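We show some of the complex, not the whole, and keep each chain where it was.
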Amino acid sequence: MPKVLWLNPIGTDIFDRPIRDVLCSVKNEDTHVDVVSFGTGPKHLEYSYYEALAIPEIVRAVRWAEGAGYDAAIIGCFYDPGLHDARSITDNIAVLAPCETCAHIAATMGYKFSIIVTEELCIPQMMDNLRSYGLGDKVASFKTLGMGVHELRRDEAVILGCTIQFGFYKSIQADLGVPVIDPVVATFKYAELSAELKNRFGWTHGKKYGYKSPPISEIEDWGLAHAQGAPMPRGWNLQ
Amino acid sequence: MPKVLWLNPIGTDIFDRPIRDVLCSVKNEDTHVDVVSFGTGPKHLEYSYYEALAIPEIVRAVRWAEGAGYDAAIIGCFYDPGLHDARSITDNIAVLAPCETCAHIAATMGYKFSIIVTEELCIPQMMDNLRSYGLGDKVASFKTLGMGVHELRRDEAVILGCTIQFGFYKSIQADLGVPVIDPVVATFKYAELSAELKNRFGWTHGKKYGYKSPPISEIEDWGLAHAQGAPMPRGWNLQ
Amino acid sequence: MPKVLWLNPIGTDIFDRPIRDVLCSVKNEDTHVDVVSFGTGPKHLEYSYYEALAIPEIVRAVRWAEGAGYDAAIIGCFYDPGLHDARSITDNIAVLAPCETCAHIAATMGYKFSIIVTEELCIPQMMDNLRSYGLGDKVASFKTLGMGVHELRRDEAVILGCTIQFGFYKSIQADLGVPVIDPVVATFKYAELSAELKNRFGWTHGKKYGYKSPPISEIEDWGLAHAQGAPMPRGWNLQ
């Protein structure tokens, strides 16, 4: 039974239950799902500063998840905060994040795709991330929610660039006539596949170059507190 | 029950049974799998000329598969021959090909990936394809089978750039200590996901710009023979 | 006397005579020109599907032209269908196509050039082709015929992205005050140069990597029907 953890990397649990309900409605029968968030910290990560504060907690949480036997962990924010860092400290868990996952999926659906973001301040970091993923050339445009529908009709594929209510994609998709990717659902379904690829075929992130882990002994010696299995993050109760 | 078709786009059926065996060993329980090939035509597609000859048959076969109720069709050659063409003439079937699929998967496993090809003549077209997929910057190198193991050890992730026997990836992966992606298995598992995304959420290739279909009436008027549902390609018997 | 073949890769001969008239009006005195089309098949190649159907016929036709002693063959469609494939199966004939040729010519006429296309669906494949030719960065824009004249006035050089009546470029050029390249004329004149470069200096496409030919024996063994000189394509009569 594959175990998947969805992490809302923010200091509020108000999204935990609705997202859990969505995931349960789309999961494979034998997949076990948990949804967690942090007990403290910023309640959204829109600003770079908030994201910086959250990253160590995210990395610790993924490390805990690996120790707790999860097969896949999803960092539930479209900035993909800590994605590379979390992979660099884990070996045996698929680590996913929505921007990377959705961009790879959308890239096969048309010549280019567009991303709908909540505010323009998101664009520079998301674009840097997409370049780092190798997919910068597939981005047709970033659009903000305030834009008119007319411009969207010309797109070939659209990604919703934030983790919003399940179902919202449906009406836009019907209206526009192009695939509109919901990042919660798409990332979760891809996580189920990733868990299977890891478990059955050993295909998950490599451990060379940027994903090389530090020696455990060094972590212990420096009192970084997570040497022998990370404790469950404070304030968590598993949804 | 999702139905997936694996097409060996060559004029010989000698690979049909072994590939079917592989797919049956990795498929989800409720997935139905068929493997087919052509009764005539080139027996491999290594040369650009052979590939050109095969493309119309491939496109016809995928069109037939859509009419026959398949949820996903896989063009089983690492040149991805006819991939865009097949998407442009279908609406309701996920069309996959190994280079596109494996490149997207490998891109998340390290900073760059390498591809092992059988001959240097493959490189220009594969590189053009990868650029078209937006992933040119993620390619570390192309390597031919004759290269020494030493150089491979420095890679972060490796894709086997041809459809070979299942199991071969295992020993290389164990030897190199990095993920080694088998294109048959990886593309098939991704096809199962793609079938589900299409069936449940409506997420498949858009039908704008390059994927726009011609009018059915025009196809009929011109006697292109496949207007009202394509017949099963000659010489097929479903494995 | 250099022999040049213009191939209209479509299943109608209605453009053969007018194009032949154009070519005869611009050719060098000692150039021999033939114009041919197919007896069957799609009557235009605007859709990716139609193009896929035409490619094997195009490749066979170019192969026939080489055997028939032509020095250059032009694939008369702005998608450049089968260009690389045709080069890969020929040694002693210059193979040209309008998008590649016109883009190289226009690239020397200003900082960037624009292409006027008949429909937006052309853009993805043409842009992929131009990237493959190494000229993606020189494209200022694609414009559709419906666009106003005002926007065109800002261009530095313009290519007509379809094979239309000779003379049309003249009025646009006079109106806009920038060079407007006619693809029929420009590609033909470049083909004359290419024939001379091949005949006198041996400069034509190399035969390594992607342009490597398959062994003749294999073609014969597989019954691909064109082993010892391709027959004239069905339905041809030389204009």
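Which chain is which? They are A, B and C, in the order written, and residues in each are numbered from 1.
Heads up, the rule we're going with is that a contact is a pair of C-beta atoms (placed from the backbone, for glycine too) under 8 Å apart; a residue touches a chain by one contact, two chains touch by 3 or more.
Note that this is a predicted model, so its numbers are computed, not measured.
Asks: Total copy count of the complex, if 3 are in place?
Replies: In total, this homomeric complex is built from 6 copies.
One rule holds for everything that comes next: only the chains that are shown with their structure count from here on.
Asks: Let me check something: if the centre of a chain is the mean of its CA atoms, which chain is farthest from subunit C?
Replies: A
Asks: Please decide if copies subunit A and subunit B contact each other with the same set of residue positions, more than half shared, or with different positions, and reply same or different.
Replies: Since more than half of the residue numbers are used by both chains, the interface counts as same.
Asks: Can you give the whole-Å distance between the Cα centres of subunit A and subunit B?
Replies: Their C-alpha centroids are separated by 27 Å.
Asks: Quick one: subunit A and subunit C, Cα centre-to-centre, how many Å?
Replies: Subunit A and subunit C have C-alpha centres separated by 46 Å.
Asks: Check each residue of subunit C and list the ones that touch at least two other chains.
Replies: Subunit C, residues with two or more chain partners: 123-124.
Asks: Which of the residues in subunit B come into contact with subunit A in the complex?
Replies: 26, 100-101, 104-105, 107-111, 133-138, 154-157, 169-170, 173, 177-179, 181-182, 185-186, 189-190, 192-193, 196-197, 200-211
Asks: So in the complex, the part of subunit B that touches subunit C is made up of which residues?
Replies: Residues 11, 40-43, 46-53, 55-56, 59, 82, 84-85, 88-89, 120-121, 123-125, 128, 131-132, 208-214, 222-224 of subunit B touch subunit C in their complex.
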